[in-house]
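Omission of a single protein chain aside, the complex is shown with its protein chains in their original locations.
Chains here go by letter, A and B, matching the order in which they are written, and residues are numbered from 1 within each.
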Amino acid sequence: MTKRTVELELATPGVDAQGRAARMPLKARAAEETAEPDLGAEHLLVNLGPQHPATHGVLRLVVELDGETVVRCIPHVGYLHSGFEKLGEYRHYNQIIPLTDRTDYLSPMSNNVGLALAAEKLMGIAITPRCTVLRVIACEMSRIISHMVWLGTTSIDLGAFTPFLWAFQQRERIYDLQEMWTGARLTTSLTRVGGLMADIPDRFVDKLREFTGDFPKTLDEIDRVLTRNAVWAGRTQGVGTLSAAEAITHSLSGPMLRASGVPYDVRKDKPYLGYETYDFDVVVGEHGDVYDRYLVRLEECYQSNRILQQALDRLPDGPINVDDPRVILPSKTRAMSDMEAMIFHFKQVMEGVKAPVGEAYVGIENPKGELGNYLVSDGTAKPVRWRIRPPSFINLSALPRMAEGHLLSDLIAINASVDIVMGEVDR
Amino acid sequence: MIPGALRETVARDGERIVYVARDRLLAAMHWLKETPGQEFNYLVDVTAVEFRDRERPIEVVYFLRSLERRADIRIKVELPSTDELVVDSVWSLWHGADWLEREVYDMFGITFRGHPDLRRILMWETYAEGYPLRKSFPLRGRFSRAEQVRQALNANPEAHYSLEELSIAEAGGDLPEDMRDRLRRGERGVIPEPPPS
Partner (left out) sequence: MKHVGEVKSSNYLLTKFQELVDWAVNSSRANSLWPMPFGTACCAIEFMATAASRFDFARFGMERQAFSPRQADVLICAGRLPFKLAPVIRRIYDQMPQPKWVISMGACASTGGIFDNYAMVQGIDTIVPVDVYVPGCPPRPEGLLYGILLLHKKIKGESLFDAVRRREEQPLDDKGLRLPPETIDEISEPFGNSVHQFRSS
């Protein structure tokens, strides 16, 4: 468990009389605000979105303002409701995987993994060691690109443009790797029930090693530009605070929960894919404000990089798919030359893989929080119910609580700190 | 023993599932949250399941977790589809249930008694076709595409954009006491005490 607290070193408004670094004097600033003359109780209603560059997608916020202070903020979601869960009831388990790409489209690979794990739990399939490690690599790559988008867009929202370009440069490198592996930049559809759609190509390991070698340098640069930056600190510290108890009662998860000081990480506490065997730290914040969420996400990128390096070191040889012709498609050559393989191929494509009666829930630690896939089967090849536990939907539901009493401009920072992706909020 | 527990099974992922009588739900949840040794203080998810077999009751599923004990449990309430689809809201125990219950209401038409603001959340409020995740709801909706487009285009993109139209507690007098206090002091936010580690 790492606790990461950063003291401000530069001359900021947060330096106290003795010149010691301190956090922003929140109370003092608050006092100034109340000293302003009361201009009557007329409240103003402002509509942000659904088409607004700072709402990170088609989120609509109706904000009631007293002067510039948010009295209440009412999010309206559903502008991107695409009926994923209904569609899933009409699809085979393997056909759901392309749908998962499109829910949280900032981390498609780890969504694929989440669904495959749930379907495998449901069917009682144990995946191969090589597949396990490759899936860990996929999850951590996703975490990095998702946090990079978050860093980039949030820094734009708060007025820093450079980190955006740096972050997107690193993203493009991971995109290249994804494209090498799956053939698609964004909609990867990487996993299959019982394995993966493809093994990694030849030069993949070298390229990924190269990436993990220089990626921390970019992080260090971003760290240097933002962490001790007076503007950044001033706009994020003490903004949108949530105590641990509040974070728990609002069911927050992921970096939002950990920034409030609750050390819960699914990878450590309910391990899947053998995460318990990797050496990494769960990053926990102290204050639960926007600044701490930033620190947590930044540090998580370093940790993901560590996991990637360990995974590359231990990557075993062997098959990527389980040896079971009922769940894994036979190779094309065998399907064309061998009668039995052809029958299995035909049955799988036409009828799908049947799951036994029952239900399974698997939660994985997605970049946004705990992504749960809950599958209920009645014995057919299509689930009766496919439920996604959407981390950013649930994290967003705490926004009204976080925003009240802040300035309108802080609302943008708070909203950005939730790290929402509307495809997942609305599904 | 969980109050109101009817029967127990185990899911295929090894988790405990406890079926609870509908009228004892709140008592059971309260017990699970507060009893030492249980301490299920975290609500992971709320959802509902309707089976293809229409005879089977609709299930409302609650996923609970104890963050300290690192333990999970799944609570289910069965609602016979012939009956009224009503169940008590657990919002008073976990505020995270707010949007989750609204979503279940929106998608299945299950009413949560005691929910502070039960409105549709994903579909717009005048959505007339029904509850999309019910099995009786066709995949493409009930109306023709032209009618769906017509209704959508005639919807008001500025709904809920006036103080009168907001259907949650009106500002001013109806705000919770502590929030009014905070607003009066003009506080920008408090830094909470770090949790005991």
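Quick notes on this structure:
In the analysis below, a residue touches a chain if its C-beta (ideal position, glycine included) is under 8 Å from a C-beta of that chain, and two chains touch if they have at least 3 such contacts.
These numbers were taken from a predicted model, which means no experiment stands behind them.
Across the entire complex, the residue among A:235, A:368 or A:382 in touch with the chain not shown is A:382. Those residues of chain B that touch the chain absent from the view are 52, 123-124, 129, 132, 135, 137-141, 144-157. Panel shows chain A; residues 50-53, 57-58, 78-83, 86-87, 89-90, 98-99, 101-102, 105-106, 149, 164-165, 168-169, 171-172, 175, 185-187, 378, 380-382, 422-423, 426 of it touch the chain omitted from the view.
Basically, only the chains that are shown with their structure count from here on.
Across the interface of their complex, chain A is touched by residues 11-13, 15, 17, 41-45, 47, 49-53, 61, 63, 67, 70, 72, 74, 94-100, 103, 107, 120-124, 132-133, 137, 139, 158, 160-163, 166, 168, 171-172, 175, 179, 182-183, 185-195, 197 of chain B. Contact residues of chain A toward chain B in the complex are 23, 26-27, 29-31, 33-34, 41, 43, 45, 47, 62, 64, 66, 69, 71-72, 74, 76-78, 81, 83, 85-87, 90, 121-122, 124, 238-244, 248-252, 260-264, 269-270, 286-289, 356, 358-363, 370, 372, 374, 376, 378, 384-385, 387, 389, 393-394, 396-398, 401, 404-407, 410, 426-427.
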